[in-house]
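As you look at this complex, bear in mind that one protein chain is not there, while each of the others sits in place.
Now for chain A:
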Amino acid sequence: MSDLAGWGNYPRIPTEQLVPARAEAIAPLLAGRSGLVARGQGRAYGDAAVGMATTLTSSRLNRMRRFDPASGELTVEAGVTIADILATYVPRGFFLKVVPGTKFVSIGGAIAADVHGKNHHRDGGFGDHVIALRLMLPNGEIVTCSRHANAELFHATVGGMGLTGIIVEATLVLMPIETGWLVQETHVAEDLDAAMAALERTAAHTYSVAWIDCLARGRALGRSLIYAADHASAADKDRFAPARDAFPPQRRAGPSMPAFMPSFVLNPLAVRGFNALYFRRGARQALTPQLVHWDPYFFPLDTIGHWNRIYGPRGFLQHQCVIPAANARRVLAEILDRVARRGSASFLAVLKQLGDSHGLMSFPLRGYTLAMDFPIQDSLFGFLDELDAIVTAAGGRLYLAKDARQSRATFAAGYAGLDGLRDIRRCIGATDKLVSHLSARLGI
């Protein structure tokens, strides 16, 4: 038994940890145990990947199985990471169709959370580009699931938070790219209306996302920088940087946060200063297209190892909600206003458009998602409950991969697929067998 936490370092919970060396080694571990859940790289923020009794870590299921360059179909074991896939295939001219904000996630985790990227409004979620997966059921049997075989199970496993079985292998489609570069445009939005308009205006680009200054208030409420980008063609690359390598390798890891920062580091004044500088720097680049390397473009925070430690030993919570498009303007304004008035330090706040999703429990729905980080304080929990009430009233929901504290009522109101998931879990014998702290907390 040792303590385990998600990326937010909250909560920390004792659990037995097992690290099977091969898929075949998992079935004997399942026999005679209950209260297990699979864990990838531990990048879910809360308690999704901490088993009630036992946590099965996939880090050693890290072999690729086969790749067909003609179709782009890649089959990998569930513990292979996005970082590994990109380091291997960008030099060969391929990219994943969907990548989340960190490359240090496993493929099993990316499917279980049906992670989304800056292109969800156009290209859907990670699960939409999974052709098939091999799932170990609670009885140890491995079944192949796809949109054609065991479709119901496939549908429940994409976004199913590991509660329908242990994903041991998946087949994805990679897309060909002409270069490993992106052409990025920055737009400045002085308030929330402008930010939402800019996101809509830039939705034709492959990628678009807004960084939002949560401490701006009054008329500047919602002021943002909007980044829109597309994969650079060979001609683009030659125009901007003819001497550069067309397929640059991944960037070397930068400095790592050596220890937890004391909590005073992240005081509102410091964050306000950071945000002001960041906004000014972004504004200077406005509307001048830039050529950006794939690695810092998609994964800016990955260059700082253990950046989560900046929030101190108590950890932090990320609140990520999605609000249906019809109510988004009014509801986002209310949430941002409350956050700004609270004045708590959240310098990582992201606003983006989402499209429809296809997993039974997938997070995205057509509308806007807002993600904000908050260092843990006693007063935070009540405050987030208030935000949840606003989200629920607007027909929205919270992202399970980020969640460590929402109530059962908030969860049940947001996820219409819950009963269906419970049925499937009963049917395959997962109800007591596959239990994470998240599933127990939310009554899944």
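The working rule: a residue touches a chain if its C-beta (ideal position, glycine included) is under 8 Å from a C-beta of that chain, and two chains touch if they have at least 3 such contacts; residues count from 1.
Everything that follows uses one rule, which is that contacts and distances are computed from a predicted model.
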Going by UniProt, what is the name of the one chain that was not included in the view, given "Peptidyl-prolyl cis-trans isomerase", "SDR family oxidoreductase", "ABC transporter permease" or "Multiple sugar transport system substrate-binding protein"? "SDR family oxidoreductase"
If the hidden chain were put back, which of A:64, A:220, A:304 or A:389 would touch it? A:64
Considering the complete complex, of A:34, A:88 or A:233, the missing chain is touched by A:88
Even though one chain is not shown, chain A touches it at residues 19, 21-22, 60, 63-67, 69, 74-76, 88, 92
